[in-house]
Structure formats: structure tokens, C-alpha cells
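All protein chains but one are shown in place.
Residue numbering begins at 1 within each chain, and the chains themselves are lettered A and B in the order written.
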Amino acid sequence: MGFLDIDNATKSYGAVEVLHKVDISVQEGEFLVLVGPSGCGKSTLLNMIAGLEEITSGEIRIKDQVMNGVHPSNRNIAMVFQSYALYPNMTVGQNITFGLEMHGVPKPEREKAMAEVAKLLQIEQLLDRKPGQLSGGQRQRVAMGRALVRNPDVFLFDEPLSNLDAKLRVDMRTEIKKLHQNLGTTIVYVTHDQIEAMTLSSRIAVMNGGYVQQLGTPQEIYDTPANIFVATFMGSPAMNVVPAKVVVLNGRPHAEVAVHDGSMTQLPFSQDNLAAWDGREILLGIRPETITDMDGADRKSSNIAQMGNRIVVTEPAGSDTFVSMQLGGRDVIARMRSDAEVAPGQDFTFAVNMEKAVAFDPESEMRITP
Amino acid sequence: MASSADADFKTRLQNWIPKLVLSPSLAMMLVFVYGFILFSVYLSFTDSRILPTYGWVGWENYDKLWRLSHWEISLKNMGIFAGLYIVICTCIGLGLAIFLDQKIRGEGLLRPIYLYPMALSFIVTGTAWKWFLDPGIGLENVMQTWGWTSFEFDWIKNRDFAIYTVVLAAVWQTSGFVMAMFLAGLRGIDNEILRAAQMDGASNWNLYRRIIIPQLRPAFLSAFVILSHLAIKTFDLVIALTGGGPGRATELPATFMYSYTFTRNQMGIGAASATIMLMTIAAIMIPYLYAELREKR
Partner (left out) sequence: MSQASQDTAIRTGRVTRTLIYLVLLLFGLFYLLPLYVMLVNSVKPLEEITGGGMMNLPQVFTLEPWLKAWSSAQIGVDPTGLKPYFWNSIKMVVPAVIVSTILGALNGYVLTKWRFKYDTILFGLMLFACFIPFQIVLIPMARMLGLMGLAGTTWGLALVHVVYGIGFTTLYFRNYYAVFPTELIRAAQIDGAGFFQIFWRILLPSSGPIAVVSIIWQFTNIWNDFLFGASFADANSQPMTVALNNLVQSSTGVKEYNVHFAGAILAAMPTLLVYIVAGRYFVRGLMAGSVKG
């Protein structure tokens, strides 16, 4: 039993089911991020938690209280919207206290709560302004203030950073994380940005097509993606997924992959269970940062394989250099140190950290687990 | 399971309030518009004269209606009036809008001058034009006093031309409004497209003919729909300007309906003519509204 339980929640519009039996249990103080491409159902799920959309079947409970059919304002939740949804005709102060006013909190208490929140978010000097006079970052703060002042059980964030420019977005991300650490509140946060998901969350639910594809800590999601969708959605650049064949050499399973000229190279797996797949086709998943030059290879890894291949394009990006090559007939990206000596057309010996490699069943696209 | 049964009171109340709020308007609409339409259509099949009576006579009123020369004249007048009114208003509206769109100094002064007639009652418009066009005191008289003694302009008293004076006054009243519709359309066209067309070497004429006017299609459509329904409903202007005369020279279906229902005590025939007017407007409006509402979804 968690603090917020989403139990077999399903949502249909007429005959179309847009959310299929979602099952998530959130602990108190947890920061859950719902991430996925647009139309995956993440915002629908958030709106169902908020009570803004009805649940077709299943249950949502907060603190063991069934919330189905309970009015949004009686769920003790607060929400930060993508557009901030600040009331344009009210001052910042009125925006922040409107919810308290609607709940019949007397004025002196409202003022006190407002002052505390304004101090916390450093927006005291903005209280008498109208939202139209604020910058994007300031509006964002006010929207958070409006949520905080209610002291709710659960905070809901609906893509709150997507309207900010790149630099401000990073600052506000840190801000939200700090706030969560200081206040220890329970947060459900929707985003389509996988970096936000990784940096903010204590757990992530990756969603696609109305299904939760995987639920886990950021590390679990990143290192052991449940399927190809999760593998390629999380991480930038995306995980390389190339067709390969399992061959067992000296009792150890290897991935046999074609390099640029069609000749085969064998990369040893760390997972022994893949021997069962001897002779069968798989999809091999390698993160770009696990393909490096020999000097840049992870010294802690017990399984660094060498691979000769020809460099097609190099893209220096300052901190890293991205190198692309042909592997298994696909374009594959490697992420190298910026001072790696690479040039297009060069035949190069790569180091592949096979400890981090994963294998997928090409039929089901699921990761082959031990 | 989530059903309305376990919804709390506030939620249920909140679900009902919107419907409650809408219901008075809805009830009014259903009774006063659609109920009344049905009632009028029903009356058109009865022998009603001064007051509604309920003797069913089938298509008799429609039969009589189509054999009345009075109705025939009003339909013919409607054809002339609506055709000219729509075409002339559209041409003047579009022309003025294009001209005004040439970065005209004094646009802010001209625009309200073009638009103000829209704010007037047709009765006022009719009165003003009635006396201005009156040969005894108006234009003809003025010209003759100014020395052009052979000048003649008696259309408003002339059976063959009176309908054109109705067109004139109606155009005066609405063409400015059509101009505003086209102007809004013109201002909405992306300037980059125009620049691109100029790079391609299009002359002003071609620019308008090939690029701009085709993009005004929605404005043309709205103008047509609004003008045609105004034309069919035209009533006050005729009453004030010519009273339907001279003779029956400017009778329109709307005035026909009024006089048959309220002064000639032929309510059945009046209702039949109103039904035909409604059908004509419905034939234009329903496809238009259907397309508009579907688009917005």
C-alpha cells in the first residue's frame, strides 16, 4: 500500500481505450516522473490523478482514500500547469491565495501562508504585479507558489518547464529538485524530456501507447531497459540497436555483427544465459558512451572488447566527440572524449564496454533477461 | 468501479449546474424557434384566415400561392434584388478593401465613414433615400433648379425601375460592412507569400488575381452567406422606401408574407410563403453551418 496508488486505472473515450490498466504505487516523499512521447497517455493519467478526467475503470487512492469521483479540490492535491494557468486578472498574491480563499481559509492565515511561500520562492517583490508583467521564469515560480501554499498531499506537475528557454529550464530543474529535497513532498511529474526525467526522479514510469513500458529508478531504466522502446527513448544520443547473431565461442556467448566492409566481428557478452540463444538472431543494444577509443575505455569494466571499424563522420561537440560508423548495416554513434584522435574515413580500433551491452528478442522487442 | 454513484456531492452538483444553466436558453430555443417553425409549417396546411384554425387543407395554400401573380412578382423582384445586391456589395466591398489596403493615408478616417451606415435602422436609411430620390423634391428637382432642366430621375416612382432604388439603398447600407470583412481577410494574408510572388515577377494585377483573391475564399463565402440571408429577410427597407410600390413593383416575399398574414387575413397562405422563405435560407445556411462547425472540432 503506497501513499498514492494507481490501481488498474483505465481510460477510454467511447470505444477507444487510451490508457490500459496502469498500476503504479508511489511512496510518500517520492518523485515519480511520467515520461513518454506526446500522445502516450501521461497527461491523461496525471489529469485522472487530479480528478480533471474521470477514470473509466480501476481506482486511484491517496492515503488509502479512494479518489474516484472526488472533486479535484477535495483531493488535497495541487497542480502546476504547462502554461502556468495564472489568472490574468488577479495579482500574483491573489493568484497564490485564491485556492485558500475558495477553501474558506480566513484572510490573516492566507496572508501568512502567502508570505511564507513568497519568501521560500523569493517572489516577495512580485506579489502586487499581474501575471502579464512577469517573465517566464517568474510565472513559473508563481505557479509553484500557488501549488505550495495549499500544502497538499501530492504535487502534480504537467510539463512545467517546457515553455522556458533552454538555460532557464536547467536552472528551474535544479530549483524543483532542491525544493523536493527540502520539503520532502510527494510529486508526480509529467514530461516528454528524458533528461528531466533522469535528473529529477526517484522513479520513472516510461509510457508509450497507453501502456507503462517500464517502471523503475533512473539507473534501472537506463542500464536495463525493459524493451527497445525504453532503450531508445531514454538517453541522448539514443542507444544503438543493431541486428546481431549469438555465437558461442570457447563456451562463452558472443554477438556476431557485420562491420563496415561486411566482415564479421565477435563481441563477447557478459551474460552467460545468452548461450541459450546460440545461432539465433538478436538485437544488440549498445549505448554510445560505451563505444570509445582504447584509452577512454572504462577501467572498472571487466569486459572491454575490441572492434575494428571505419569512421564515417566525426562531430566534435566540445565536451565530447560523436563518431558515426556502420555496424550491422545500421548507423551507429559512439561518444568519445573530445581529444580522441579520430578522422572521417579512418580505420579505427574501438573499445566496446560489453558489460553494459544488452540483448533484445527481435520478435517481442523485449530485453532478454537472465 | 468509477460510477457516478460514488462521486461526492460537490462533483455531482458541478456536473449538473452547466446543464441547468443552459436549459432556459435551450427551452426558449426549442419552443420559440423550432416549436414555432413547426407550428407555422403546420398552419400552412390549414384553412387559417384571421386567426389560426386547424382545418387540414393539404397543399391547397401552396397551390394558391404559386398561382398568385402577387407572389410571382415578389419572387421575380427577389431574384433581381438578391442577385444585384449580392454581386454589387461584393464587388464594392472587395474593391474598397483592396484600395484601402494600399497603405492609404487617412484610412482611419475613411473606414468609419464606409462602415457607419451599418449602424442605422433600415427605416432611417429608407427615409433618407426615399426623399433624396423623390423626383418632386430630391435629386431631380435639385438638378433642375441648378439649371439642368432636362434631368430626369424618377426611378422610385417608376414601376420598371423602383426595385433598383431598393438595391441602391441596400448596397449603401451594407457594402461597407462587406468591405470590412474583405479587409480583415486581406490583412490576414501572409506578407512573405506576397514577397515571394513578387520575386517570381508577378505584376500587381497577377498578384491579386492569382495569389491574393483566391486566398480570400473564406471571406467570399461568409459575405455570400450573410448577404443572401439579409436579402431574403429584407423587409423594413422596402416598407420605408417604397411601401412595396409603386403598385406591387417592389414587393418582396417578406412584405408579401406580412400583408397576406396581417392585412389580407390569409394566414394559411402567409404561413406557406414564410415556410418557403425558411426553406430557401436553410438551403444556404445548413451546409455552411455544418462545414463551419465540423471544421472547428
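Brief remarks follow.
Methods note: contacts are C-beta pairs under 8 Å (C-beta built on N, C-alpha and C of every residue); 3 or more make two chains touch, one makes a residue touch a chain.
Computed from a predicted model, the values in this text were never measured in an experiment.
The hidden chain, counted over the whole complex, makes contact with A, B. Within the full complex, the residue among B:Phe36, B:Trp66 or B:Phe161 touching the omitted chain is B:Phe36. Across B:Trp66, B:Phe99 or B:Phe161, the residue that sits in touch with the chain not pictured is B:Phe99. What chain B contributes to its contact with the hidden chain is residues 10, 13-14, 17-19, 21-22, 24-26, 28-29, 32-37, 39-40, 43, 52, 92, 95-96, 99-104, 110, 112-117, 119-125, 127-132, 136-139, 141-142, 144-145, 172, 176, 180, 184, 187, 191, 194-195, 198, 204, 207, 229, 232-233, 235-236, 239-240, 243, 254, 257-258, 261-262, 267, 270-271, 273-275, 277-278, 281-282, 285-286, 289-290, 293, 296-297. One chain is missing from the display, and on chain A it is touched by residues 47, 50-52, 71-74, 77-79, 81-83, 85-90, 98-99, 102-103, 146, 150.
The rule we apply is simple: only the chains that are shown with their structure count from here on.
Contact residues of chain A toward chain B in the complex are 51, 54-59, 66, 68-71, 73-74. Residues 1-4, 6-8, 10-11, 14 of chain B are the ones touching chain A in the complex.
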